[in-house]
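Take a look at the following structure, please.
One chain of protein is taken out of this complex; the other chains stay put.
The first chain written gets the first letter, and so on, giving A, B and C; residue counts start at 1 in each chain.
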Amino acid sequence: MNGPGPNETAMRKAEPRAERADGAPSAPPGRSTGEVLLAVENVSLRFGGVKAISDVSFDIRKGEVRAIIGPNGAGKTSMLNVINGFYHPQDGRITFKGETRSKMRPSVAAAQGIARTFQNVALFKGMTTLDNIMTGRALKMRRGFFWQLWRHGPAMAEEVEHRKFVEEIIDFLDIEAVRKVPVGKLPYGLQKRVELGRALAMEPELLLLDEPMAGMNLEEKEDMCRFILDVNNEFGTTVALIEHDMGVVMDLSDRVVVLEYGRKIADGTPDEVKRDQKVIDAYLGVAH
Amino acid sequence: MTILYAIFVDPFVQMAGAPDLLVQALWDGLVSGVLYALIALGFVLIFKASGVFNFAQGIMVVFAALTLVGLHEKGVPAFLALALTVAVMFVLAVGVERVVLRPLVNQPDIILFIATFGLTYFLIGFGELIFGGNPKAMITDQLFLPRGVVDVPMLGGMVSFQKIDIAAAIIASLMVAGLAVFFQNTRIGRALRAVADSHKAALSVGISLNQIWVIVWFAAGLVALAAGIMWGARSEVSFALEIIALKALPVLVLGGLTSVPGAIIGGLIIGVGEKLGEFYWGPLVGGGIESWLAYFIALAVLLVRPQGLFGEKIIERI
Amino acid sequence: MTAEPPPGDTFAKLLQHHAAVRGQRPAFRHKDRGIWQTWTWAEVHESTRAYAVGLARLGLKRGDRIAVVGSNRPRLYWTFLAAQSLGAVPVPVYSDAVADELAHVLAHAEVRFAVAQDQEQVDKVLAVQARLAQLEQVVYDEPRGLRDYDRGRLHAIDDVIAAGRRALAEETDATAWLDGEIASGSGRDASIILYTSGTTGRSKGVVLAAGRCIAAAADTVVFDRLSEKDEALAYLPLAWVGDHYLNFAQALVAGFCLACPESPDTVEQDLREIGPTFYFAPPRVFENLLTRVMIRMEDAGALKQRLFHYFIGVAKRYGEAILDGRPVPAGARLLYGAGALLVYAPLKNMLGLSRVRTAYTAGEAVGPDLFSFYRSLGLNLKQLYGQTEAFLYVTAQPDGGVRADTVGPPAPNVAIRIADSGEVQFKSPGMFVEYFKDAEKTAEAMTPDGFIRTGDAGVFEPDGQLKIIDRAKDVGRLAGGALFAPKYLENKLKFFPNIKEAVTFGDGRDFVACFVNIDLTAVGNWAERNNIVYGSYQELAGHPLVYDMIGEHIAETNRALAREPAMAAAQIRRFLILHKELDADDGELTRTQKVRRNVVAERYQPLIAALFAGDAAADIATEVTFEDGRKGMLSARVAIRDAAATPTPAPVLEAAA
Partner (left out) sequence: MLYRETGQFKTTYAADMAVFPLRQDRIGLAVILAAALTLPFVAGEYMLSAVMIPLLIFALATIGLNLLVGYTGLLSLGTAGFMGVGAYACYKLTTFFPDVNIVVWILVSGFFSAGVGALFGLPSLRIKGFYLAVATLAAQFFLQWCFTRIPWLYNNNISGAIEVPGRTLFGEFVTGPNASAEMRYLVVLAVVALLTWIASNLVHGRIGRSWMAVRDMDIAAELIGIRLLPTKLLAFAVSSFYCGVAGALMVFLWYGSAEPEVFSINQSFLILFMVIIGGLGSLIGSFFGAALIYVLPIALKAVPPLFGLSIAAATVEHMTFMIVGALIIGFLIAEPHGLARLWQTGKQKLRTWPFPY
């Protein structure tokens, strides 16, 4: 594990989970209630000859911040895609909220409460920030086609109700100023925030974050960390986080799973994983 | 029950009953297939090199044939007219690159696709204006293209092969072979494929985009001329051809937009499928199914393999 | 608007009246969560009663002081009303005040309660908690980030209101008790204490009585014909007398709607959305607005620019005449009409001033061309002169009787006289009761016969309008006996867009010299167009070409001064451009950007000496506080220049007065 990078110390100072302004006792890091929300059992995924994931098992407990780390090409994003039901693994099973499945359609995964952000922002370029986040409410909006034709009666009432919820998210993420701006025009850091907003709009139980801080400056990183922590504390959402910045991983996550060449090489609390020799080799590179 | 019998059993009985008719239908199918392939090849050329789905390829076939015949009518000797038409196609290629492609270089594909519609309309208007709208006969004998029919007794019946069709098949295969070699082995061929993958990357290694596009459109122009001549010889040169050029679409889609062999095999499948379908199944539903059968065949294949027979598998990376 | 007396002598009673008379009309708006949340008078009345009972349950009693810290929010205004219902006295404090200033005010006012807007303000109050023995409860409006705080003495306003609502609903005598409290309130009660950011020394707590405030507000509501249909945007600090009078008092008297912006930095956008009909802004805001308009127009197309400047010219010639209703040739009126359609109306629309019926400015002198620019566009901009001690209005220009260099005749029912020392003294319906816990200063400020000393020197013009020359105590005499009014000179200098601030010295000296602060935006833009490269504010300030330009401005001012007999001798002979901007955080300016003379005089002593010693340059090292509070030393060598003065003709004989 490379030494604490410059941003790691800055990270620790900027967002000390331990102390509060007036010394009030803070919540212990990670209030995982122990109950398993998602279990990945012996999952293997192959593209033609390429073995993206081979026989990986790990679990994510309810309410915890679970980090998935590993060098590039270790299969992290593919793992998220499997959980999301976007890739169908050749073998192995996934149990989410007690329901086991191996082949899942993404829209069903979404309906069960799995939300997702993407490595390189997947926003709807043709729409404004507000519309993007409102689209996140698609699952929750029920008003049928014929009411939509008329729009003014119950359909508008439903739009207003969901708009209120979305406004809370906009306030929570401090993006009021860009509410009506097409997302294509926003700087990278803000786009990432809007995407997090869209995922939150789905009121997910499990939030999959694919390198939410890639390409961000220090200040934006601190903000994003604060948002992730608030989401975990305030909404109790379980977070699965793919991140390269060790400082962030050490600070935010309760438990870490390390992947390399599609295989799990370590699983445990940040400190345990930090001292694990296999993980150090994976990162520092040792002739295999 | 009789309907099922009529659809699934009876046609095959007829085929067995009159093998020569079958061969005749197969041959006719093959020939039109070859011509579809030739037109489709023009599409593939441009799509492979510039990512532009050139809808005007169909009209270029008509325009080329019309120019050739029009020039001849105006007293220009056959082979000179041919050379002039080739020159006209080159000028057209340069014009298209300069006026249409360069300003729209990094626009989304649908914008370029619609621009070729604009080109189609322009060429229709221009062609009719210069050479008049009425159909013309193709100057086959002046170009020393064989005439007449060869009748070959076969399988207890008589199968007739138009000489012109044989010539067409040979010329088309020569062109196809030439293009295949051109793409795989020559320097320009590789440059073409590079440009097709990514304009920016090609530019970064110093390939002159404009030059490539002129070459490609000129090559497509030649293919269009060849197709125009062959097609004109079989029927006559008129703007009705444009609808037939549309048939190249299912051929392309069937064969995969980016593969030359795909275009040829696609063309043959559609040609044969159409002819057999029309000949054996047509009467069941009142004939004329040739107009839409090609599309349904392509559609059927697409539902099985969304990227066509030879296209690469589309992997969504997010 | 009938002129009958206001239906109540305390603000709480006025609220009851409005709830009864115009219950369904909008009373407060706040841009929040994307739309303007609106509360009607009835809703405000009901919430405020519940809030009052809630506060009473927490122990707020009659006469207690309750601090209010934060930017303009409906709930903070309701805190005023709720406290006044119980006879308690609200004490608003500047939300951008440094912790030390906050501690002084809260300690001095012995506040038992503090209502803070959000976590930032709560943290400030908690940080100085040690020095506030009497502080018992802290109440907050926005809950964001306060979840883990100790709940003991910290409550959300919503919880307090909810508790009050439960009490009013369940306990039978609660309603009667509250009505009794409100009824027992009288005009003599102290309705608010406003701490003035005096230019000298610690701020003093001005106690204002309810009856007097309401009487004064009633007069000006009639004076400006304000009605329940008006809209105002409350964007100026809560603790400033301007906001409390113009927005709170006049709203409670006239019953119009008060809108609060989403946040301090979206004021411009919110102004455009609300389109207020009554507007107040200090001259600096009008100045910045004009500079930004001109800079933005420079980027417009050539045709649009020519059209714009042509019609601004037309407005300059006929605009004010049309606004004042003076006769104007028909052709000019037509041309102005076209100008209105093409330029003036769209410009006012872009600035959010289209619906303004009455606009006031005060606090500093207004540049004549700045003032006439806005009036020529058809904006009914007027001047007023006032003080916290007068609950704002001392003089106010009526519609039609507006001049750039005066502040208007006395406001309704206000008596004004000029003492022999030149100081303006007044007696007004809204005058203050006393300085809180400071009888000695109260006596100092009052004359034996009950007039209030304003501390400003002024003179009455022939048309009865008062003309403020300067701070009384700053008005001095040159060595040769000529009158030296520093503020008067400084205002003339500041009318140039390139000069942001100026400080003149001359009392007891042979001639007048001055410091100049350049305006970074205007001069930076000028530098850009003349491609002058500069790295920092200091470098730009020291640039020789900038010195030439400022020199030219001073020469022009001297030419204007030469035309005024009393001021001719006070022309500015020498000047220098300061290497740093005078800043409130360094204590050189007050919170409302007024120069603190003694602080500047004492801190820049070497420069002043060099000015009058005739040196060509001088070194100076000053302490600076950076944005995050750290202190640092900033040293510079500042050039000094002579300015071209206009020889004054032999003193013309005074015509027999």
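Definition applied: a residue touches a chain if its C-beta (ideal position, glycine included) is under 8 Å from a C-beta of that chain, and two chains touch if they have at least 3 such contacts.
A quick note: this is a predicted structure, and the numbers were derived from the prediction, not measured.
Student: Considering the full assembly, with which of the depicted chains is the omitted chain in contact?
Tutor: A, B, C
Student: May I ask which residue of C:Q129, C:S354, C:T447 or C:T521 touches the chain that does not appear here?
Tutor: For the chain that is not drawn, the touching residue is C:S354.
Student: May I ask which residue of A:L139, A:V181, A:L229 or A:I280 touches the chain that does not appear here?
Tutor: A:L139
Student: In the complete complex, which positions of chain A touch the hidden chain?
Tutor: Touch set of chain A with respect to the missing chain: 84, 86, 105-107, 109-111, 115-116, 118, 122-127, 131, 134-136, 138-139, 141, 143, 145, 148-152, 155-156, 158-160, 163-164, 198-199, 202.
Student: Name every residue on chain C in touch with the hidden partner chain.
Tutor: 29, 31, 34-38, 231, 272-275, 296-297, 299-301, 304, 307-308, 341-343, 345-350, 352-355
Student: Which residue numbers on chain B touch the omitted chain?
Tutor: Listed in rising order, the touching residues are 53, 99-100, 103-104, 107-111, 113-115, 117-126, 128-129, 133, 243, 246, 249-250, 253, 257, 285-289, 291-292, 295-296, 298-299, 302-303, 306-308, 316, 318.
Here, only the chains that are shown with their structure count from here on.
Student: Please indicate which chain is farthest from chain B, where distance is taken between mean Cα coordinates of the chains.
Tutor: C
Student: Identify the chain whose mean C-alpha position lies nearest to the mean of all protein C-alpha atoms shown.
Tutor: That would be chain A.
Student: Report the inter-chain centroid distance for chain A and chain C in whole angstrom, where each centroid is the mean of the CA atoms.
Tutor: So the centre of chain A lies 49 Å away from the centre of chain C.
Student: Between chain A and chain B, tell me the centre distance in angstrom, where each centre is the average of that chain's C-alpha atoms.
Tutor: The computed centroid separation for chain A versus chain B comes out at 50 Å.
Student: On chain B, where are the residues touching two or more other chains?
Tutor: Answer for chain B, listing residues that touch two or more other chains: there are none.
Student: Which chain C residues touch at least two other chains?
Tutor: In chain C, nothing touches at least two other chains.
Student: Which residues of chain C touch chain A in their complex?
Tutor: On the chain C side, the touching residues are 33-34, 123, 126, 147-150, 262, 266.
Student: Which positions of chain A touch chain C when the two form their complex?
Tutor: Per the stated touch rule, the residues are 20-22, 24, 26-27, 130, 163-164, 167-168, 170-171, 176-177, 179, 234.
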